[in-house]
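One structure coming up, written as structure tokens, with questions to follow.
All protein chains but one are shown in place.
Should a chain be cited, it is by its letter among A, B and C, assigned in written order, with residues numbered from 1 in that chain.
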Amino acid sequence: MSIRQSFIPAAILAVLLPAGAALAQSAPTVVNQSIAESDVLGAQKAWCEALVNISRTGETQGQAAAKALAEKVIDAAYGYQMGAVLFKPTLTVAPQTFRTTRAGALAYFVGGDQAFPKDNGFALKGWTKCEAKNSAIFIAGDSATTMGNVMITGKDGKVTTVDKTWKFVKDDAGKLRIVVHHSSLPFTG
Amino acid sequence: MSIRQSFIPAAILAVLLPAGAALAQSAPTVVNQSIAESDVLGAQKAWCEALVNISRTGETQGQAAAKALAEKVIDAAYGYQMGAVLFKPTLTVAPQTFRTTRAGALAYFVGGDQAFPKDNGFALKGWTKCEAKNSAIFIAGDSATTMGNVMITGKDGKVTTVDKTWKFVKDDAGKLRIVVHHSSLPFTG
Amino acid sequence: MSIRQSFIPAAILAVLLPAGAALAQSAPTVVNQSIAESDVLGAQKAWCEALVNISRTGETQGQAAAKALAEKVIDAAYGYQMGAVLFKPTLTVAPQTFRTTRAGALAYFVGGDQAFPKDNGFALKGWTKCEAKNSAIFIAGDSATTMGNVMITGKDGKVTTVDKTWKFVKDDAGKLRIVVHHSSLPFTG
Partner (left out) sequence: MSIRQSFIPAAILAVLLPAGAALAQSAPTVVNQSIAESDVLGAQKAWCEALVNISRTGETQGQAAAKALAEKVIDAAYGYQMGAVLFKPTLTVAPQTFRTTRAGALAYFVGGDQAFPKDNGFALKGWTKCEAKNSAIFIAGDSATTMGNVMITGKDGKVTTVDKTWKFVKDDAGKLRIVVHHSSLPFTG
């Protein structure tokens, strides 16, 4: 019997794998932790959807609800629990350009943190649509980096394009997390 | 301020890092997930101590207590939750030589599993001492493999030497886990 | 235009990729360094074929020719140029059990090295067939480890089965190399 998976929780495996199965006699167990291109595209799509969701929540339920959602998004999609995330948001300015801490990321997305006085909540700008368009995807086996554009649409239908680099790793549960995120407005000459 | 760590839980980081610290102005945050040689030696020592502990527990408290301890040891020190561990114990025979499942590892260490009828509990053989002596340690950054001898001493003082290969990876909590373990009696010509 | 490859030499890429292609406008460049299961099976097959080839060469052309071939095989299939290979051959004995150096591997395969007086050339035993049967394959993205049996057939048709663990990594040229190799005769109870 062949078990092919990226990550199957041990509890499920216990059901799938008959104890004492003479594995060498049959097809091998195959565990593959590689990141697939589809994993990467899915994580980008999830980031975009989360941005629009936080925007919508802010408009319909206020900043506190948007902040609560942003905390969930950050905890699920970024790797701050690994010690730091290398995050350069689109609109931050010195001396608080880089947001290596969870608090800095949260302040950027929803504002309202006196420690980051220039932040007014990037995710609260009424975004209605978000789409990633990759120039290149580099899968280094257990991590993947993408570079390209992200187009986000405002309430007025105006599209803002940013240049964006993301690096993803798989956590122990098999879920992609952002560990590097550099976003910048295009150079305009 | 410089934070140098392998893995610091986010909750602690929040205390250590003043929110909004102008990091680029001072010393950088440094996160280093590399495995150190001392990590590897520590994990080997812990494995040895666990083997002796299970032996002692079996002798003083019986098989059920030894089994409960062995489960804790396996769950803490091996990577079965990643899908499989490539484990070839010293004394197993075909068709159950390879123990890629947690159940197979547990049966090997403490026996008592009808699905593995030839297992009589390797960890219950009254081991009193265990020591690893490496021939080589290869640290590939985020994983480390060792090859060498492990000498285990029985109640009668007799030392059994095995040839052993271990591969360790760091889990999300920064703890080393065994993902490959090949143990064999020396060839005697 | 989408370039999908594991490793395409830069010289070829220069032809495939029109300079200045507006990549973000079309399908992304995708580089994937992950090891595929087929890469692993291919490397195992190549190891087996090399063993039989060295055997045949030794029989038909003598030890010197076999040694020259073995050197080519070791240089192409193992990772000694990375500093060491963790190699525990099937039939070595203490104090020369572990062959972390290229010289030690070569002596094991073809003998004739006074520094390894007990080696008589494992690859010169007249092997006619070799086949790997995996119990498990664990692909950690940019490395892969296999554990299982290898069955090798002698001139007399007798099959010897060994328990074998291999770890492979991809070198800069995209070729798999063995960096860990633990082989042992099955425990016979």
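As a working rule, contacts are C-beta pairs under 8 Å (C-beta built on N, C-alpha and C of every residue); 3 or more make two chains touch, one makes a residue touch a chain.
Small disclaimer: the values here were computed from a predicted structure and weren't measured.
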| item | value |
| --- | --- |
| Residue, one of C:T100, C:T146 or C:S184, that touches the chain absent here | C:T100 |
| Selected residue (touches chain absent from view) among A:Q63, A:T128, A:T145 or A:T160 | A:T145 |
| Residue, one of A:G42, A:G62, A:P117 or A:P186, that touches the chain absent here | A:P186 |
| For chain A, residues in touch with the removed chain | 83-84, 86-88, 90-94, 97-98, 100, 118, 135-136, 138, 140, 143, 145-149, 161, 163, 165, 167, 169, 179-180, 182, 184-189 |
| Absent chain, residues of chain C that touch it | 3, 5-10, 13-14, 17-25, 29, 31, 33, 80-84, 94-98, 100-104, 107, 113, 115-116, 142, 171-172 |
| Residue numbers in chain B that touch the chain omitted from display | 23-24, 28-35, 37, 133-143, 146, 148-149 |
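Convention: only the chains that are shown with their structure count from here on.
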| item | value |
| --- | --- |
| Chain centroid nearest the full-protein CA centroid | B |
| Centroid-based (C-alpha) most distant chain relative to chain C | A |
| Computed distance of Cα centres, chain C from chain A, in Å | 38 |
| Where chain A and chain B are represented by their mean Cα positions, the distance between them in whole Å | 32 |
| Distance from chain C to chain B - Cα centre to Cα centre, in angstrom | 27 |
| Residues of chain B engaged with two or more neighbouring chains | 83-84, 94, 97-98, 100 |
